[in-house]
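Here the complex is missing a single protein chain, while all its other protein chains stay put.
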């Protein structure tokens, strides 16, 4: 363990990663660089500075990455209408590649030879951090304390704090939640506690970002979202940066009880886990994006996108953002978004994000052809006969030769 | 046109298909056999008998196909979590193969050499009826009056009725809806009228099967759905036949404002169209089925199902139920459902069908492994390092050779 | 039919399209513009000028499109290792989009309102020409004489020639082949005649571009192909343009009996047909391209390419080159080719194109890791245990819960 000289740690300022700072200094006899990012988790990041200093850290990185996070990660992902296993909007997954990238960039800048994180050995996040790190700096050493140490209970952690003069008030400001949580601008997640029983309904006071549908206003809220090339660029006509869009939609969605999710998912490491998520803005974005695509995408590219989406979601969920296959899929997805521009009107009401209208200068909807009224010859119904006859030909030949069709 | 001797018509008893009876008799100088089926559209089918008799029809088939419809078509489709273009639950599409099959069976029984239907030349239904017919009886003649005649306005139709003594009260019982509608146990659809403008929100009084979320009860309704091998077999512990399940869930869903959908979709004939749908029971079933699968399906089969689903949906939407590719996909889907058994608890509230719990004797969720608490060695966190290292190997080699990863 | 004023015809100079010139002039009372292209079919195109003039054509386009054909169509297609139904290298399919494009460009240039071609109503080529034409000029009128006229036998065609003073020597120069043939730089195809019996072996004298394997030299020929970004740019170190590469490889392949193919394929119009093809250069290119990719592509992008390829092949075979889905797939494919550079050494011998070696500066093959000898720690074999354990976890959990795995 003596070969590590300097390690960059993804540092939240909380108890666990504070312990990790000390443990790394002790165990590896190395210098620790802390990196703390605001990606919209809803907590101040600046206090992490004093805590890191108190732990003897000399190189401290504290950054506001909200804009970059939404612009370069969340938005590209939403272009694909990405959902993992039919339900999950990948709120945790999509934040990891950015963290991994900054860890490596800081390692390069500070001459560190290792990175470290506070993710456990059972989850997906260790995989996502480390795949990203290895992809960006193949020779980097990765230290995952939770896989190495024996501080695998709260008691042991507290004892370690006592022994090492780590101020426990680091984490005592708010009552320890019974849930393991993770938050960023896209979502907040809950795992553990009573959620470990998939039959148990989540308790109302677990949810932090949204009111319950029952507690939401009795009047719906309408909002108009303007898309350009697949991305939302304005809300109710007001131009906004990507992270401002998401912040605004989180507020509107949360106020209307939108975006709660309770699922059992399959982790990349091979186990099922139960998780609850709040993704208020993302849930609105997904629905609205599909709506603007319904008007502006060609049928075959839309269907091909749908066929590729599960694979793309899996790639991101499993941690392969920084991979050739993600870039390959992204190239295909982005190619389709050139005309995905227009406005979608959404109705938000007690847990539901409902499409109330969509319009676009690039619309492929052709009223003159689609109409039930007289179309003045725009569409020749007689063409349908030949269309059907030739599409049926292979089936007719088969049936004619006695092949069973039912 | 002289070669048709007898034609079996999909007859609703309404004005349009009544005109078709007469038009076929006249134009083709042939005998018409009518076939009217109760597939849960919510209207009496027996009155069609007197109407057909009045039109001189001698062979009249009136059948209750509700059980067969849900058991052999809706249920198999739901095993795949089938959605077309991310939104549509295929309520119209899935009823067509059954109608096509009965048309052909009746043609075989009555010695008819042709079938006929009242679908227009612009829509998907003509394709679905006719592909099914050709697949099941390759030499059958198909007559699609809407593609042949010139009665392409309501005025012309009414004039035709006058000229041919077709009692117009056939359709005058209820005020003509401005929408083109189709209904069966799975859904009711609306097209045309103001819906031809995708920016216009559907009017509240259009919807027939569900109250609005706003008008739904202020208290949620909980319901437990029991699955066996992918199909719902009991509600709140009471065993039910498939069509009884769907009837019950339609009622519960409709009462809670669940299942409304407003989309722009891509028709197989090449145009976009705007449609509104109410699928109350189906919306609950879909969510619940995913929930029970989340507990009982292996990850890789679940992901493969998700990748195949868009293709399967397209096959059904386009009218290829009676095809080798549908059977091939069904074989794969059904293979996965052997252990999809258990109970899902759903919360229904003002437009939302929310999963509140799921349990199964065939559950693959392993609390002892998934737990955040001490797992007593069930899972060795150190395995994760090798897992990540080898999964990263191709990326590390590439990066080591200077290949760009970002 | 009176509304067509000027039509651009894909004119080969042969008997059939000469009859079409006259038939169009007569039937549509319109001006005919002829377009004749050299795409490497192996026949002079210049003689078409005098023939067209003799038929009274005033606007005559004769063009050498060989370079454009290979550079912009054949090469992009080969980047995907494209094969239709496991066998066919799409030699005919890939030439149609170029012809369609030029027909439309010439129509725009000459103010023509229609295009015409000599493809029959049973084949794929009519679809390919017309889909391309409609995609590039949606209002264009397409005239497909073979679907309209009644000159459906050689006798009727000859009679038509007699009546209209079309010099029959147009086609009498060489004995009429019993096969329907099509040729361009990528391949020559044969259909019809005895080939209509799939059990009958093609006769040796049918093949025109290659010697039989039996007649090929007893000594193998070695050749080195240099790739840059997925395309061959040099042969044996000599830089060449795309069409020169293909011409050279056709010669080498044909001399060594390479590239004959005899298949039954599924046409887009719904029937099976039997076809024989000679694709000497393409067969070598395909093998060599896979070989250079084997060294330079990442595993996951390679696998994803393989999964997408059948769809991409279908898109091209069916005539959708000019479509959003083709561009979407092309974007994904081209994204992967950035590092597909290097040299492949091929051995050509009596019908086989064999990979004898491959090397690349962008190679991802890492001898130090792959070696069976001591790797000096480049790869830690102990990582494999964790890799396997976690990949097995879902299977172990399932088996532990009594789930059948065999």
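Letters A, B and C mark the chains in the order given here, with residues in each chain numbered from 1 onward.
One rule holds in what follows: a residue touches a chain if its C-beta (ideal position, glycine included) is under 8 Å from a C-beta of that chain, and two chains touch if they have at least 3 such contacts.
Note that the structure is predicted; figures quoted are calculated from it, not measured.
S.K.: Can you work out which residue in C:16, C:262 or C:334 touches the chain that's missing from view?
M.R.: C:262
S.K.: Kindly state which of the options C:62, C:206 or C:388 is in contact with the chain not pictured.
M.R.: The one listed residue touching the chain not shown is C:388.
S.K.: Identify the residues of chain A touching the omitted chain, counting contacts across the whole complex.
M.R.: Residues of chain A in contact with the hidden chain: 298-300, 339, 362-364, 366, 369, 379-380, 382-387, 389-391, 393-395, 397-398, 400-401, 403.
S.K.: Contact with the hidden chain only, please: which chain B residues?
M.R.: 266, 269-271, 297-298, 300-301, 304-305, 311, 320, 323-325, 327-329, 331-332, 334-336, 390-394, 397
S.K.: Residues of chain C in contact with the chain that isn't shown?
M.R.: 81, 85-87, 101, 120-122, 126-127, 130-131, 134-139, 144, 146-147, 152-153, 180, 191-192, 196-201, 213-214, 218, 220, 260, 262-266, 269-274, 290-291, 294-295, 299, 302-303, 306-307, 310-311, 314, 322-324, 345, 347, 349-352, 354-359, 363-367, 369-372, 374, 379, 381-385, 387-389, 391-392, 395-400, 405-406
One rule holds for everything that comes next: only the chains that are shown with their structure count from here on.
S.K.: Per the centroid of Cα atoms for each chain, what is the distance between chain A and chain B, given in Å?
M.R.: Here chain A and chain B have centroids separated by 32 Å.
S.K.: Per the centroid of Cα atoms for each chain, what is the distance between chain A and chain C, given in Å?
M.R.: Going by mean C-alpha positions, chain A sits 42 Å from chain C.
S.K.: Using mean C-alpha positions as chain centres, tell me how far chain B is from chain C in Å, no decimals.
M.R.: Roughly 40 Å separates the two chain centres.
S.K.: Two or more other chains in contact with one residue: find those residues in chain C.
M.R.: 298, 300, 390-391, 393-394, 397
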